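I have a structure here, written as C-alpha cells, and I will follow up with some questions on it.
Removed: one protein chain of the complex. Kept in place: all other protein chains.
Showing chain A:
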C-alpha cells in the first residue's frame, strides 16, 4: 500500500484534439468505477463519520449526541481489552510475524533446493477462506482429538488444555492461527531482494564483507519499503481480524480475545448504529495513523537507491 504512486501532479494535462473528441467515451468508461466508489466508499465513509456523533437506531432520524458514542466506547471494558489485544497482536505481528516472513524471504533469496515449492506452498493458507482456516485451527487445538495436544501428550501424557476456552491460552491460540502465515511478507520482501543489483553484492564481497554483514547492512536496509509495507499490512489485518475470533472463541473467555470488529457487529445487531460507526471510525483512524507512522519511521517516501 505504500506503493501507491502519486502521478505527476505538476504536469498539466494537455489533451490532443483527438483525445478531446473521446471525452464522452472516457467519462462513460469511468462511470462504473466512480459509481462503485461513491456507493461503497465515499458515501459510507461520510455516513460513518457523521452518524458516529449521533444516537441512531436506523429507523428514526439520527439525533446528535456529541462525543457520547466515543466516551461510551472508550469506557466499554470489552473495547479497552480489544485495544490492549490490538497492541499486543501488533507487536507480535511486527516482530515475530514480519520477522518470520523476512527470514523465509532471506532464505528463499539464496535459492536453496525446493525454494519454488516452498514459496508456492506457503501461499496455500492465504487462498483458503479465513472462516475455514479458523475452524481448522479450532480442531488442531482441540483437547481430545487435536493434533497439538496429542503431540504434547506423547512427551507428557497428562497434558490437558482447552486452548480456545481458557485464559490465558485463548489469546495465544488465536495468535497461532496467523503467526506463521507470513507469505505476503515473504513475497513482497523477496521482490525487493531480487531487485538488488548483483554488483552491490560483488562489491561488498570484494571489500571483505561476510554473508551476515551483507544481509544486515545491505539487504535489509534496501528492503525497508517492503518491510514497511508488510508492517502496515500486518497491523491493519490485526485491526480487521474477525473470522479467526468469531468462529473460535467469539471474543471469550470473558473478553480475553475481543477485537473491535466484534464490538461493531454486535452494535449493528443491537441497532446501536451511531455506536457501531464510532467503532468504525476508530478502526479507520488506527489504519491511517499506523500508515503515517510506519511511512515516517521506515522513511518509505525517500528513494532507496
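Basically, a contact is a pair of C-beta atoms (placed from the backbone, for glycine too) under 8 Å apart; a residue touches a chain by one contact, two chains touch by 3 or more; residues count from 1.
Heads up, the rule we're going with is that contacts and distances are computed from a predicted model.
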item	value
The complex's invisible chain, by UniProt name, from "Sn-glycerol-3-phosphate import ATP-binding protein UgpC", "Rieske (2Fe-2S) protein", "GntR family transcriptional regulator" or "Carbohydrate ABC transporter permease"	"Carbohydrate ABC transporter permease"
Residue among A:70, A:165 or A:180 that touches the chain left out of view	A:180
Sole residue of A:73, A:223 or A:264 that reaches the chain not shown, by the stated touch rule	A:264
Sole residue of A:92, A:258 or A:281 that reaches the chain not shown, by the stated touch rule	A:281
From A:63, A:131 or A:203, residue that would touch the chain that is not displayed	A:131
Among A:63, A:147 or A:203, residue touching the chain not depicted	A:147
Residue numbers in chain A that touch the chain omitted from display	1-4, 6-7, 9, 13-15, 18-19, 22-23, 25-27, 29-30, 32-34, 36-37, 39-41, 43-45, 47-48, 51, 58, 103-104, 107, 110, 112, 114-115, 117-133, 135-140, 144-147, 150, 180-181, 183-184, 187-188, 190-191, 226, 229-230, 233, 236-237, 239-240, 242-243, 246-247, 261, 264-265, 267-268, 273, 276-277, 279-281, 283-284, 287-288, 291
